[in-house]
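A single protein chain has been removed from this complex, and every other one stays in its place.
All chains are identified by letter, namely A and B, in their written order; residue positions are counted from 1 within each chain.
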Amino acid sequence: MAEVKKKGLNTNSNGYTLIYSTIIVVVVAFLLAFVFKALKPLQDINVALDKKKQLLYALNIRDISDAEAAQKYKDVVLADEIIDTKGNVVDKGEQGGEKAGFVLNSADYKAGRLALFVCKVDGQTKYIVPVYGMGLWGPINGFIALDADKNTVYGAYFNHEGETAGLGAEIKDNVKWQNLFKGKKVFAEGTRKVALSVVKKVDDPSTQVDAVTGATLTSNGVSDMLIEGLSKYLVFLTSK
Amino acid sequence: MEHLISLFFRSIFVDNMIFAFFLGMCSYLAVSKNVKTSLGLGLAVTFVLLVTVPIDYLLQTKVLGPDCLIEGVDLSYLSFILFIAVIAGIVQLVEMAVEKYSPSLYSALGIFLPLIAVNCAIMGASLFMQQRINMDPSSTQYIGSVLDSVAYATGSGIGWTLAIVSMGAIREKMQYSDVPKPLQGLGITFITVGLMAMAMMCFSGLNL
């Protein structure tokens, strides 16, 4: 490296190096803090909006702009309740709520604090239930919308938070596949055990969905997630 | 314990730095010409990973995360800078140590020792670690303690070493093969890595 001396200033002296690094660190720290503070509100809105959109996707409301999505969410979601595994309502939430069931994550879900979104689409009551599980490459989650009978699937959306998007990403992007869930039943005729699942060879077309071609392991993950997740809501789903 | 073991093996085979995430490709391609230097660089990377990932883990959980230092202050936007600073510092130390105790290795690794600082595998491991802290604790990829981060770092390092040493061996053999002229060197190396990555995918079904 060519040693450049600027007007007699020795850029290699210890003192200079020290002062220089201090200045750089301070400048950079302030700059970043400023950018972070300035953009944080926007980011929070985005994170919330993303979740709202996923919920709307589960209700088959797709192709929607960001501005519309926020409004639509407010109109459609009557309450973001929190219930426990026995079906008791812990927190009633509120219309278009973003504070109760909306903020729950997979840890709350494991601990038995379950989110339940009560929605009204075209005058009919729908319930959205979030589920969490593991795909091949990383965590996956999904939202299952159910009709008022708490048995018929109204719509489904799956998301893949993983690190690499390979074939597993199909569960997120393949709308055609997600639409296969429409009209399926959670319970097989006359039973009280969750039967909604993803399989390679469909035996019972009323509860089973074809696996994504080439993504068998991720599909298995979705299947486990559905059975485990919906079982948590068993008391709620079977109560009339 | 079980979690540590599955995390360790998963990091070597399934979440392999090279074959699944393409991390650390620059030095991987440049140094993998023979087995001996490959092994040297692999060990250096493993060592640096082993030191930096736990440090970065502590930084992330004790200093940078939300509400860690001061209630209500989230410093996570400083994570990139702090992680890279830790890595650059550790690499500097390793470089000095290698230069002192093993001059032959030092001359063999040449420019690539300082380049470990900008080796994506190392920064990548820290960033993945940061992402995995927030994961579901029942997942095999979850990192929830310093021990987890050590297991993850060792596994990733060994996986990287495995990848670079096997590549070194293949390239040693390949010298005697008749590769089309324009494909020689970089081109064929890429295709080889691709094929190896495909072979490694058979581990992805491993239920750990």
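The definition used in the following text is that a contact is a pair of C-beta atoms (placed from the backbone, for glycine too) under 8 Å apart; a residue touches a chain by one contact, two chains touch by 3 or more.
The rule we apply is simple: contacts and distances are computed from a predicted model.
Chemist: Can you tell which of "Electron transfer flavoprotein small subunit", "Na(+)-translocating NADH-quinone reductase subunit D", "Acetyl-coenzyme A carboxylase carboxyl transferase subunit alpha" or "Energy-coupling factor transporter ATP-binding protein EcfA2" UniProt lists for the chain that's not drawn?
Modeler: Of the names offered in "Electron transfer flavoprotein small subunit", "Na(+)-translocating NADH-quinone reductase subunit D", "Acetyl-coenzyme A carboxylase carboxyl transferase subunit alpha" or "Energy-coupling factor transporter ATP-binding protein EcfA2", the one UniProt assigns to the missing chain is "Na(+)-translocating NADH-quinone reductase subunit D".
Chemist: Using the touch definition given at the top, which of the shown chains does the missing chain touch?
Modeler: Every shown chain touched by the left-out chain: A, B.
Chemist: If I consider the whole complex, including the chain that's not displayed, which of B:F21, B:F47 or B:Y152 touches that chain?
Modeler: With B:F21, B:F47 or B:Y152 as choices, the missing chain is touched by B:F21.
Chemist: Which of B:L4, B:L50, B:I133 or B:M201 sits in contact with the chain that's absent?
Modeler: The single option touching the absent chain is B:M201.
Chemist: What residues on subunit A make contact with the chain left out of this view?
Modeler: Residues in contact with the chain left out: 1-4, 6, 11-12, 16-17, 20-21, 24-25, 28, 31-32, 35-36, 39, 42-43, 46-47, 49-50, 161, 163-167, 169-170, 173, 213-215.
Chemist: Considering the whole complex rather than only what is displayed, give the residues of subunit B touching the chain that is not shown.
Modeler: Those residues of subunit B that touch the unshown chain are 19-26, 29-30, 77-78, 80-81, 84-85, 88, 114-115, 117-124, 127-128, 130-131, 180-183, 186-191, 193-195, 197-198, 201.
Going forward, only the chains that are shown with their structure count from here on.
Chemist: Need the CA-centroid distance for the pair subunit A / subunit B, whole Å please.
Modeler: It comes to 30 Å between the two C-alpha centres.
Chemist: Spell out the residues on subunit A that touch subunit B in their complex, using ranges where they run on.
Modeler: Residues 28-29, 32-33, 35-36, 106-107, 110, 132, 134, 136-139, 163-164, 217 of subunit A touch subunit B in their complex.
Chemist: Which positions of subunit B touch subunit A when the two form their complex?
Modeler: Residues in contact with subunit A: 15, 20-21, 77-78, 81, 128, 131, 135-141, 204-205.
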